[in-house]
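Just one protein chain is left out here, and the rest sit where they should.
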Amino acid sequence: MPDLIAKPALDAAPVTRGGATLALLDSGPITSIALFPGGEKAASKGLKTIGLTFPGPGTWVAKDAARIVWTGREQAFLIGAPAPALDGAAVTDQSDGWAGFGLSGPGAEAVLARLVPLDLRAAAFPVGRAARAALNHMSLVLLRTGPEAFELYTFRSMARTAWHELVEAMEKLEARAAVKG
Amino acid sequence: MRIDGKGIIDRTRPVSFRFDGREYGGYKGDTLASALLANDVRLVGRSFKYHRPRGVLTAGSEEPNALVEVVGRTNQTPNVRATVQEVFDGLEARSQNRLGSLRFDLLAVNDLMAPFFSAGFYYKTFMWPRAFWEKLYEPAIRRAAGLGSLSGRHDEGVYEKAHAFCDLLVIGAGPAGLMAALVAARSGSDVILADENPMLGGRLVSDLGHVGGTPAAIWVAAVEAELRSLPNVRIMTRTTVTGAYDHGTYGALERVGLHKPARPNLPRECFWRIVAKRSVLAAGALERPIAFPMNDRPGIMLASAVRTYLNRFGVVPGKRVTLFANTDAARATVRELMAAGVQVAAIVDPRPDASSVEDCPVHVGAEVVDSRGRHGLREITVRKGAEEFRIETDCLAMSGGWNPTLHLTCHMNGRPRWNEDLAAFVPSEGAVPGLLAAGAANGTMSTHGALAAGRAAAVEALEALEIRPAEVAVPAAEDAPYAVTATWAVSGTKSGAGGRAWLDFANDVTVKDVRLAAQENYRSVEHMKRYTTQGMAPDQGKTSSVAALAVLADATGRGIPETGTTTFRPPFVPVSIAAMGAGGRGAGFAPQRFLTSDQASRDRGAPMTEAGLWYRPSYFPKPGEATWKEACDREVMMVRQAVGVADVSTLGKIDLQGRDAARFLDFVYTNTFSTLPVGRVRYGLMLREDGLVLDDGTTARLGDSHFLMTTTTAGAGLVMRHLDFVHQAFCADWEVRFISVTETWAQFAVAGPRARELLSGYLGQPVELPFMGVAPVQIGGVEGRLFRISFSGEEGYEIAVPTRYGEALFRDLLARAETMGGGAYGMEALNVLRIEKGFITHAEIHGRTTAFDIGMEKMVSAKKDCIGKAAAARPGMVGPEREQLVGLKAAAPISAGAHLFRPGDTVERVNDQGYVTSVCWSPTLNAWLGMGFLLDGRARHGETVRLVDHLRGIDVPCEVCDPVFHDPEGGKLRA
Partner (left out) sequence: MRLTCPLCGDRDRREFYYYGSDDYLDRPGPEAPASAWDDYLHNRDNPAGITRDLWYHEQGCAQWLAVTRSTVTHEILRVELVAGLKGARE
């Protein structure tokens, strides 16, 4: 009988540069929940069983390890927990479609300012906010998880490029910091 | 010459740099210009057209003369302004635009020929013979005229781009900018304060004034300390705001590492995109030269520049200085020079009513009318009334008044207004939405006026943002009224010697050139500019545009406002392409998408080829194979005779769910999917609304209301956008949702007569899937999907697993295939297999073909509406006048892109019968095969056409046939 070995999107040790630390995330299952017209009530009932509510635009909410992240019009990704049985929505497994990255530290915002054309100042993008955006040319789901902490999800096939571009931005910031004046 | 005790350079940090191969000393804080002047180097470059010796004119980014090449280890940057480039240990700069040495430039002969080089000279002279332009004239002119040169090598420098957001962007950190930033900062708003200098203060650094009862420098330091202590303020020095764009977007260029020796990862420059809710333009003003005859010698400088060199750098550019100026304000320069112990020869003031009380000779109502000195100023001629006399001087400080730095207010089509009192243009209000000009940039020339205007602008901006402005008192400061009598151009001496009076130093445009333009009827400012090239050099006419306009107005007998306005486009200063395109080089150019099989393919020596952003294996070479074609032929025969495995994960995959999913598919596909049974797959054709083919692919019905669509690799993004449009625009209330699962599944084709045997063995149970069937499969503990579809013409399957298992599955399938006389096949073989079978790709559905053209008009269902159906039925979209898909067969190599002709016709466009889209050598049929489009092609099977490719020298007869060469009945697929 075949015994298939699972491989992560990328094999890389955490990197700390320029006041930020970049690490791969193992976020567990990712499920897209896309509401059908009028399906919100039924879907919310299903989500309630794991203590979550459907998030409003540009936000995410958590219950224990499970998080639900707004990803589009009447669409959200449930991350970190298996999807409960629910009606009123199209439920699609996305676990293998995305590579997750954690970016944290006092320099995290400056790193993202090199790659993401979004206003990420704490007032404009506080903890609890999520955005569909671009990491340079790549599709991105971005979450702010702490005052100095972000989670990034890009297409799995682009994980190597995403890592490369993030590290490059961190290296430039480190070089800048080293030549004050 | 350096003056003791003056300037804010750091005398504890000497640096050594090279200019034209010679080593010089300077200090940290020096610009290349100030350090060269401190070393008494006055000649720094040659002019654009006449190769005149040139020195430093200004002390800022507006410099038209002192352009040099800065040479790094791996790069060479031309046209660097010596007035902006800071010196550092090891800096290497070269003068440019010379043949031979700077002092003995062989092209200086151009200056002797100046009478011939008037405006329009090239257009008038190099007209004939025509062929000479490209071969002789242009190369010679390009060598003689022009600016610096590139290294011709790849620029290894690091560049950066970044985004920033704020409530208030303050552009310029002089008195107005500092005050605006202070008010906004204390009010709690997010402030970005950008200034192109390394330090804050603007003119306060150069002019030894007082603010709030303390020396200006102390006030600046206190404001800076406060701003730096606040978390809501970002100070960006060495940052020039280069452009104002729609909706509060600004471009800015930061010189990050240009003042340092290169080091790893340190960006040379960073291009910022700043989004500001409001902005204050406090960019100050630019002093303007006076166009007097022979006003271009090294040693003739702007008065404010002389003052800056004295007070900021502790440098005097001469031993015996003269001032030629038409404002009272300019006299501060000579007073400070005298206080520093420098000899001042005279003040020449063209205003008849000007004061003559100074500690040096003052010639009121007088003008400078000539100058002498080969490589630098030695003497000037002054005319006062009917009298002319000479003054020995090696530095002439000149000032024709000031022009507000209003460039950014023109970037969105704003037209500045003429202000007669200032004899200058001032910004129009509201020229850039959200931007307020303040201080000298808005024509308020006194220090106190600028401070007050900066505060007022900040208050207005904050109130518009509903932020309560903090109370900040305006400190006391110099508040003298600014008065100017316009002095644009000065006529020559009685004897008529000299004569040329430069307006635009950078492009060598003189008063005479502008007058000639007017005389030849280039009376519009836009025409004059293009005819003379005034304002078209890297400095974009910062020191010349207004004076040139004034001269044009005079020559055409109009006032300045009637003549026109100067307008400016972005960027305010030159921006290197490398900075704007930062990150877009090498691997950063576009994301790279890697397959799960990537490593396994590379392990087998497969060269990878780009397919969109994906990297796919071209072929899998075996020992002894010398060319790609040998590998490809073997892989084709392997699939035809045994079994091949290929990664097809790049195809777009879209998961559709909902009660209306089938109805939605019926609407976007030409054919019907509502009738497709669960567990079956159907080929579908998708049109654009204009009736042309958009994409094709198979769609599987996984459940009653669950479908899986596949798109071509190239069409994946396109189809998603199209589906989103159709759904959101026409049927948002239907119960259907869809999402890309391209990245979620790794999918492999297993094709060939032994494919079923391979899969049955691997899965441990007989595979009994009908042609165009789909079923879930268990692979060990992993849930996958098995499709029976074929893109090769052989019995074919595609097996899909969650992406994390892709690599393992690929290696397993390959290992099994290799024991069965099979193996992996790459893109080359895949292409041959599909051409042999007559399957189309985007080479055929390239945006100009209809369903009829590719022989699929029967797939457009008559029973229902679908996107593109109405337009596909328009006249001209079907019929014998269309080029239709055909197969082509030849005995010699043929090429895609070739055109088709009747054998008897001449090879001319009028006889064109069609073209070729795909070709291959078919090892199966032992022939060259092609697909192409031929006029009325389906009716011409069996005919011979002539295939001509001029580019590759191919001219081959071809047989027109059905595009399906291999197994036309499809028996193998259904086996």
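So that you can tell them apart, the chains are marked A and B in the order they are listed, and the count of residues begins at 1 in each.
In this text, a contact is a pair of C-beta atoms (placed from the backbone, for glycine too) under 8 Å apart; a residue touches a chain by one contact, two chains touch by 3 or more.
What you are looking at is a predicted structure, and each value in this text was computed from that prediction instead of being measured.
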Which residue of B:357, B:386 or B:729 touches the chain not shown here: B:729
Which residue of B:689, B:757, B:857 or B:912 touches the chain not shown here: B:689
Contact set of chain B toward the excluded chain (per top definition): 245-249, 273, 275, 412, 433, 689-690, 720-721, 724-725, 727-733, 865, 869-871, 874
Contact set of chain A toward the excluded chain (per top definition): 57-58, 71-73, 117-119, 131-134, 139
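Here is the rule we use: only the chains that are shown with their structure count from here on.
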Intercentroid distance (Cα basis), chain B paired with chain A, Å: 30
Chain B partner contacts - residues on chain A that touch it in the complex: 1-8, 32, 34-37, 75, 89-98, 113-114, 116-119, 121, 123-124, 136-138, 155-158, 160-162, 164-165, 168-169, 171-172, 174-176, 178-179
Partner chain A, residues of chain B touching it in the complex: 158, 160-165, 190, 256-257, 260, 263-267, 273, 275, 583, 587-588, 590-596, 613-614, 655, 657-658, 732-745, 762-764, 779-782, 801-809, 812
